[in-house]
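Input: a single structure, listed below in structure tokens.
Subset of chains shown; positions unchanged.
As written, the chains take the letters A, B and C, and residue 1 is the first residue of each chain.
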């Protein structure tokens, strides 16, 4: 039985014990088979792990410089709360970057745990130095001013071909980003912890030289 | 003259002395100009080098969960022999990953030297820690159960736009993966060792400040 | 006021104090909004920074082995001068690699500071070891002999969707490659140094916990 005095503790435990792969397998077993983001959304630095509640943002390409050009983005960042993970839908824009070092600094000051974007970031070196977990579709230096703007936040978005609702749990590591729908989180976490243990037993048998067939028959997982 | 008491020793020598680039140049010179895999097949970790005999696998996308869902894949893994390199054709599938840590563990237990996939793997962190040379088109956490299955092994396959026959020699390093057809291996290896030596002489001249034109005229290679 | 006794000193200063992002922002502010290369042109190794004058090269795909197959490429390399950065347009070729260790050695011997290619390189390990700043669209082992050739150099080229003129200043780092048109360089460099200072002040405020809205209103940059 899993009990936490608060979400922060729960997300830390998940970060330390679980992985995107094991969570994805459990979601599969519960029939939620479309929760893993497209493989082009990658961590900015090796070892990045992100886990927290989705704070969704919808960002669109534009073709003129507006007054107060970062209005929506600033509003979204200032709305972040502890344990949030910003999840940004740019509709796969390749013409600008949504994120950078200064925004990472501001987000961290609010308690946010990371960001996932189906678009680009910049300041990859500083984000790495800060160890602010950012998962992105690419890196570019082009500022968003006059190229894109936030038109909504807290709304349903698509990120990496997964529909993400505000408040879903996001888990990202080197194997990619997976989304746990709010209504499944109670089920998923204990099952994932269980699967980790079974995998440890299977690995032990394989290390001792067991054939895959025998090991799979015995443990019934892979 | 190159002599080896066994294949293991030969593959170790190749790993230590040769490179994908020099092998590719020699294959070019023999008229085998289509032996370098597409550049999106990359090592999972820096420094990975794979060399061995191709154990070919044909994996296809499916849309239902079968009984014994890993049947073909388990069979293929349990058939691996020392010095084998699994070469997997998924027909460039992006909807699942074929490989992971547990399978790497089982393959290594059989003596396999690595894997090349025109698709995805997961458990990239553990594969890196194990230093199991894996060359893949991407990383994803999605399990193959109900998404793909092995329909044949030991058959001709296409991997990274190269036709690979069971038993061909595979060589992969940071510059990509190259396939030495069985019928050319006797010729390729000594010529590749020769080319390495010539490149050393050319490099020395360039380091001393020779113009490229003069250095090329003298050594006739690049 | 910025003063340099020579270009070498100026490029070193730029490398140490500026970034692709800040230069891109300044170019944006001057109305030059198409100067950042496509995001698939990436450094071969982490930490690579390139800055210098564009030495442009136009390379095209061919389908036969010519006599003196590297003629144009050798000529271009032997023409390099101190502080040059070779900028190569392959029209996004994926069938060969343009560059490698030996060419890097020759280019460095001429005083060149790096290379940017909208195509592939090989010898990524040795280029990393040499720390020769190379920015490329990918890595492949396939030699250019009979696959591509240089047909012009010193001409206008397209690289990463930016029109580059011979002699433009090139700046590349982890966030990508940006091109400073010759006629803007006098304006761009001092403005970029200014922007770096403003960002430092903004960062300080954010680290002290300022809301993004307040920090942006105060500093008017992002």
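Some notes on this structure:
Criterion: a contact is a pair of C-beta atoms (placed from the backbone, for glycine too) under 8 Å apart; a residue touches a chain by one contact, two chains touch by 3 or more.
No experiment lies behind these values; they were computed from the predicted model shown.
Shown here are 3 copies of a single protein sequence; counted across the entire complex in this file, the number of copies is 6.
As a convention for this text, only the chains that are shown with their structure count from here on.
One copy, subunit A, sits rotated relative to the other, subunit B; on C-alpha atoms the angle is 120 degrees to the nearest 5.
Of all residue numbers used at the contact between subunit A and subunit C, under half are used by both chains, marking a mostly different-residue interface. Here the CA centre of subunit A is 31 Å from the CA centre of subunit C. Residues of subunit C in contact with two or more other chains: none. Against subunit B, the residues of subunit A that register as touching in their complex are 19-21, 23-25, 28, 33, 36, 38-40, 42, 173-176, 178, 199, 202-203, 206-207, 209-213, 215-216, 222.
By the touch rule above, subunit A contacts subunit C in their complex via residues 70, 74-75, 77-78, 94, 100-103, 105-106, 109, 120, 122-125, 138-143, 145-146.
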